[in-house]
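Omission of a single protein chain aside, the complex is shown with its protein chains in their original locations.
Chain nomenclature is as follows: A and B, assigned in order of appearance, with residue numbering initiated at 1 for each chain independently.
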Amino acid sequence: MTELTRRTITELRDGFRSGDFSAREIAEQFNAAVAGARALNAYTVETPNDALAAADTADAARVSGDLQPLSGIPLGIKDLFATAGVDTTAGSNILAGFKPPYESTVSGNLRRAGAGMLGKLNMDEFAMGSSNETSAYGPVLSPWKRNDGGNAALTPGGSSGGSAAAVAAGLAPGVTGTDTGGSIRQPAAFTGISGIKPTYGRCSRWGIVAFASSLDQAGPMARTVRDCAILLEAMAGFDPKDSTSLDLAVPRWEAGLSSDLKGKRVGIPTEYRIKGVPDEINALWDQGIEWLRDAGAEPVEISLPHTKYALPTYYIIAPAEASSNLARYDGVRYGRREAGEGGLEGMYSATRAAGFGAEVKRRIMIGTYVLSAGFYDAYFNKAQRVRALIKQDFRAAFEQCDLILTPTAPSAAFGLGEKLADPIAMYLNDVFAVPASLAGLPAMSVPGGLDDLGLPLGLQIIGRELDEQGVLIAGLAIEERAGFSARPEKWW
Amino acid sequence: MADATAPYRIRGETGEWEVVIGLEVHAQVTSNAKLFSRAATAFGAEPNTQVSLVDAAMPGMLPVPNRECIRQAVRTGMALAATINRWSRFDRKNYFYADLPQGYQISQLYHPLVGEGTVHVLTDEKDEGSAKAIGIERIHVEQDAGKLMHDQHPTMSYVDLNRCGVALMEIVSKPDMRSPAEAGAYLRKLRAILRYVGSCDGNMEEGSMRADVNVSVRRPGDPFGTRTETKNVNSVRFVQAVIEHEARRQIEVLEEGGAVLQETRLYDPGRQETRSLRSKEDAHDYRYFPDPDLLPLELDDAFLADCRASLPELPDAKRKRFELMGMSAYNASVLTAEVETASWFDVLLSHGVDPKQAANWVVAELFGALNRLGVSIAECPVSPAHAAELLKLVADGTISGSIAKTVFEKMLESGDPAGAIVEGEGLRQTSDTGAIDAEIERILGANADKVEQYRAGKQQLFGFFVGQTMKAMAGKANPQVVNERLRAKLG
Partner (left out) sequence: MSVDTATVRHIARLARLKMSDAEVEAMVPELNNILGWVEQLGEVDTDGVEPLTAVIDLGLRLRDDRVTDGGIQDEVLANAPEAQHGFFAVPKVIE
């Protein structure tokens, strides 16, 4: 039997189209891989029949000549996306048993493009976390292990931890993720895969359980840059049901791929050289600069002066929005209900106390506090002013360069439990990812190499608004030069 | 009513007090679909059947604003001569309640759609001296909440989200009113303007319009006192009752040396009193912030021009036009108070009738008839075209004024046009001097004694001869001709 679970989407698509194997074979192999990898806890729901049904449709389409862009490709869907009739819980107890009578626009777009669904992917509760440890289903285990002989369980990153682990372990050729402050890019970096967060507004947020509305963006995660381009093309597009959706045609990103950066200036922000970041990370960054120079780009030093304030800004705005977005989980219309004591208010308080986990509660508390009477200006409005400055920093920088290269994360994957006791240490994981989120810019992580312990490290490319193409091209330039081919050894 | 221009004062134990009133009117915007969802707004449907997944605040659902709701609020602002803010924004007002599925109401706190404007009122329709301008502070657009029912189950309340998400305009007045009469005049005028504009049906019984009543009292000339806000009052009468009650209550508190608490109160129409909702106050901190699901609302010239072009003639302008046509101030006022009356009357005028005659006839005859029949002008069995025909028959002498009353009654019964009734029943007025002279001769002959008395100076008998002649002519004689001929014969 041909081993299909190690292939890229591009390879699967092309092989299926040329008749090397059937869509059903693809689906069956991935279904088996999913069922055989429960130790990783990557999936919260498995939907093998869905994958098979889509595969059968694809096989029939191949005969009738009615192929769609993703015919034959089964995907994993992050549990933040509403999937019609399939449990959608955002990794939270409070949505236990919730079966939406609707399909998110993005997952619907993928289905219309011919993709099947392998299942729903584990994630940090309401996408709040950087290690997948806040999930009500328990943490996802990274398929990667350190090469130090220890057997420490590592995080795949978060919040799209299930998504990242699934791709890295060959449990899906591609997946959806969402990125509010790094939740696609950081787990991609931790697991040696690629992932792109497009410009805010490219992918509809309709049907994606909201975390922080002004930051949330869906995006693909896959093995290669080309696979990301293929998936993003199918996911993106104008949606009149989302007021923040960009009314623009979807570019043909795959067709526009190259790795030629001639004439491009790549900005290297001095403020991203921060204390405490391992030398290996900075060394990889320097290597990345050389790779891009080799691809024809001219590196230029740039300044993003407000970088150090991005995280605190984010940790005001995102919890504020979340505290309001999560008010609807009240035990009345869906999800869990606890009777509590003291009538309606007692029911609300008991339901929410029982339904939300510690990190979600913490962020609701912070968000409620920073919006409360007397603090709105000092916290929320101050943060929105600083956010305007951060956006302005990027605008100014992009007058001197076309793309920006940085590390994706300040470390490689860490061990489960290592940062749970210190929320700020956990938050610092997203120090390089958050600025682009605050500015709504497209940004992608591609694997660059392994650290001394054999764990993947990623490089981040940030582009101008709407320049996903430039980001993907730079990503491909790195991918070709890095030659990253490491895979976690199967232990699960 | 006493002199409407005299300041309204309440006499307390320790002297006179002035009452200061501001109103926040919630008016349901007339639209087919809701403010942020595509579900219907109609009243009275089965529970939860006019609810979209957006209204039910399902996870991941997003609001998309309805152009018509924005347009209606802008038109309303224009009708109130208010500033239209080309840049406005929606904010979230956060609180938990079972009728609020999102856990927040989408409203506008920081940047409302409409700014300051004015409503001109008359507290006495017959007295131009009672005119007053009441300031509008702002109008913002927001979502209505759902409905809770408490009497269906012993331990549960039931939630119906049909109303949830229907567009409301909150029209906030300045604290410019000083009496229940002014507040009543303001509400009636505001309601009339909304109905002219077509932005709200003004139906207070169905809750399409309700008011939060802000009341404070002070010694005349003093700064504003502390106010209370009585929520959700749903008739003009109740608003006035709330003001009277609240003013008296506050005066009592103050005169006993106490202080008025700034608080929210609820009106109980059964007991005709307000009571405090203080117990719920402490938990409220609405944590307003800009709704990140919605971008700033920017209105362009074309949108504003369309809003302005679609505005009808408003009550004040119409009233002035009617007065310039020669109608009395009172007639002009009552004819413009309700949009249906004004429209009906405008159609009548369009048929080329004499405006003054028409106004008198509508106010005296038509209103009387509608009252008797207990129908609104919209349901009037006589069309403006038929009424115009009737008025023209009087104006050109075809029928007399008294015959016109008979004809009108028949028109109300049959719905037939005036001309057909006049012809069919032979009611045409005659100016045939031969026939009239013959009757006069006969009557004078039969009443020789009265002729004697008249000629001896008892002038008031003239009316008797007119009456007798008209009676003999079955009312159809032209009264002017009868007068002339009688004068000639009697010398």
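Convention: contacts are C-beta pairs under 8 Å (C-beta built on N, C-alpha and C of every residue); 3 or more make two chains touch, one makes a residue touch a chain.
None of the values given here were measured: they were computed from a predicted structure.
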Shown chains contacted by the missing chain are A, B
Which one, B:253, B:297 or B:347, makes contact with the chain that was left out?
-> B:297
Specify the residue from the set A:272, A:334 or A:398 that touches the hidden chain.
-> A:334
Touch assignment to the omitted chain, from B:56, B:139 or B:348, lands on B:56
Based on the whole complex, identify which of B:156, B:309 or B:456 touches the chain you can't see.
-> B:156
Decide which residue listed in A:316, A:433, A:446 or A:472 touches the omitted chain of the complex.
-> A:316
Would you indicate which residue among A:9, A:230, A:364 or A:476 is in contact with the undisplayed chain?
-> A:364
Given the full complex, what residues of chain A touch the hidden partner chain?
-> 97-101, 199-201, 214-215, 240, 243-244, 246-247, 306, 309, 312-313, 315-316, 323, 327, 330-337, 339-340, 343-350, 352-353, 356, 361-362, 364-366, 368-370, 372, 375, 378-379, 381-389, 391, 423-424, 438-440, 465
In chain B, positions touching the absent partner | 31-33, 37-40, 46-54, 56, 64-70, 89, 96, 98, 148-150, 152-161, 283, 285, 287, 290, 294-298
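In the analysis below, only the chains that are shown with their structure count from here on.
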Could you give the separation in Å between the centres of chain A and chain B, each centre being the mean of its C-alpha atoms?
-> 58
Within their complex, state which residues of chain A touch chain B.
-> 81-82, 88, 90, 95, 98, 100-102, 104, 205-210, 212-214, 240-244, 320-321, 323-324, 326-328, 330, 332-334, 344-345, 348, 368, 371-373, 376, 380
As the complex stands, chain B meets chain A at residues 53, 56-65, 92, 94, 96-98, 101-104, 157, 159, 285, 287-289, 292-295
